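All protein chains of the complex are present and in place, except for one that has been dropped.
Order of writing sets the chain letters: A, B, C, D and E. Residues in each chain are counted from 1.
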Amino acid sequence: MNARILELDDRTIKRFFGVDTLAYQGGALEVRTKEMLGLVASMVLRCDDCVSYHILQSKRAGVSDAELHEVFSVALVVGGSIVVPHLRRAVAFLDELNAQGLPPE
Amino acid sequence: MNARILELDDRTIKRFFGVDTLAYQGGALEVRTKEMLGLVASMVLRCDDCVSYHILQSKRAGVSDAELHEVFSVALVVGGSIVVPHLRRAVAFLDELNAQGLPPE
Amino acid sequence: MNARILELDDRTIKRFFGVDTLAYQGGALEVRTKEMLGLVASMVLRCDDCVSYHILQSKRAGVSDAELHEVFSVALVVGGSIVVPHLRRAVAFLDELNAQGLPPE
Amino acid sequence: MNARILELDDRTIKRFFGVDTLAYQGGALEVRTKEMLGLVASMVLRCDDCVSYHILQSKRAGVSDAELHEVFSVALVVGGSIVVPHLRRAVAFLDELNAQGLPPE
Amino acid sequence: MNARILELDDRTIKRFFGVDTLAYQGGALEVRTKEMLGLVASMVLRCDDCVSYHILQSKRAGVSDAELHEVFSVALVVGGSIVVPHLRRAVAFLDELNAQGLPPE
Partner (left out) sequence: MNARILELDDRTIKRFFGVDTLAYQGGALEVRTKEMLGLVASMVLRCDDCVSYHILQSKRAGVSDAELHEVFSVALVVGGSIVVPHLRRAVAFLDELNAQGLPPE
């Protein structure tokens, strides 16, 4: 679907996607830390698709399940009980990834 | 002011503050990583007081300025231009901390 | 699914769930009032799962449909037209509860 | 300042203000309950001016401080630690009201 | 479903719906501009149902696809990457409208 969006031929949108990619590249912080930052931000903003994406990328970058659980706990405390349904879906998504293995990139 | 809040003698509020403290203690993730998680979450939720607090705690936990800037950049990309005024205040707060040194805990 | 979350064995998450339960127990305010508070907060924050949960708990605590409609109306005015799709789903959920009777606790 | 806004002579804005007034009139729910609903909604949406307004109106409608504290606690649990700075300002505002007495309507 | 909501016989809700209709009527601004305002507001607030509705109304008011893409791009920059999943669904909805033609009013 991102391919469909980039077909729109809108320069602002295309360049935004470029900046989005750049933000998660390693620099002073490692990729794994940046993915956890993206995950906690997505969780407090309550975006399920974004949460799933960053869980997958975090696993690919070597973040352990115990570490992911702690990211979830920070999101829950910062964002409150309104985060609970998203936490449920995050745990279900992680269980599924663990059962099926990571999909090829 | 937290002292004043705890004086309210409301069990839910008191216990919430306890959970909030617990969330940032080291575990699978180090304190420094958790403080950066709290910072990025505060920034996308656009809470200036929370952002200042987590910048201070991050510095105390040894997070470098270059690392903080990358936390800011993830917050900006996830949260959009609406984050810009909070980014400005975060940079001003960090400049001030760097000029004056960290306050005693 | 809450059972699955509590299995994660994360102390922060477990204790957060304890505080969440405590918040809705009767005190200076009756349970029915607290459930209506949880409902209006969930509606302005636009969390459908949370809205359904608090409608069910409100009905169990004896809140009438006329009272629920007034909670909805406060949520709509505070939160604006962005709340409308959530109001639609809330009314559909309430209609369903009224048609089928409350599920056992 | 509301007077200045109504001077704009915009029918949508004027009628919105009418609906806003209507929402808090007693009906199936008493005025005091509706003010507490407005308060908790304002707190989770993190609007300090709205929080102060509803604290004042709640006090005028006879809501006790112990009841207000429980409204605060529900807001804190639903909205998370991001609500804390607003809770601080709410408690300070309530302390001030209690010290000075309610202003004339 | 709006018919079902209006059956609730709640004056606040009914009058809110009246104000909502009024807001999008032509005045100093044309209907097409107001629909684009409703669209960008819905997109940054991340309400898919509202986004689809305003895309449809914008098309009915003669907004071109190139203009809609620019509305999307402003929403993306203001709201950040958290808007991306909603942008995807907006583009898919617009593709569908273009494939099937506008439904009768």
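In this section, a residue touches a chain if its C-beta (ideal position, glycine included) is under 8 Å from a C-beta of that chain, and two chains touch if they have at least 3 such contacts.
What you see is a predicted model; the values in this text were computed from it and never measured.
In the entire assembly, the chain absent from the figure touches the shown chains A, B, C, D, E. Only one of B:19, B:43, B:63 or B:87 touches the absent chain when the whole complex is considered: B:87. Chain E residues in contact with the hidden partner, per the touch definition given at the top, are 19-20, 23-24, 27-29, 33-34, 36-38, 40-45, 50, 64, 66-67, 69-71, 73-79.
In the full complex, chain B touches the omitted chain through residues 46, 69-70, 72-74, 76-77, 81-82, 84-85, 87-88, 91-92, 95. On the side of chain D, the interface with the absent chain consists of residues 1-2, 4-5, 8, 10, 12-13, 16, 20, 41-42, 45, 47, 49-50, using the contact rule stated above.
We adopt the following convention: only the chains that are shown with their structure count from here on.
Counting only chains that touch, the fewest steps needed to get from chain D to chain E is 1. The two sequence copies chain B and chain C touch through a face in which the numbers common to both exceed half of the numbers used overall.
In whole angstrom, the spacing between the mean C-alpha positions of chain A and chain D is 36.
Counting only residues that touch two or more partner chains, chain B has 12, 16, 19-20, 23, 41-42, 44-45, 50, 76-79.
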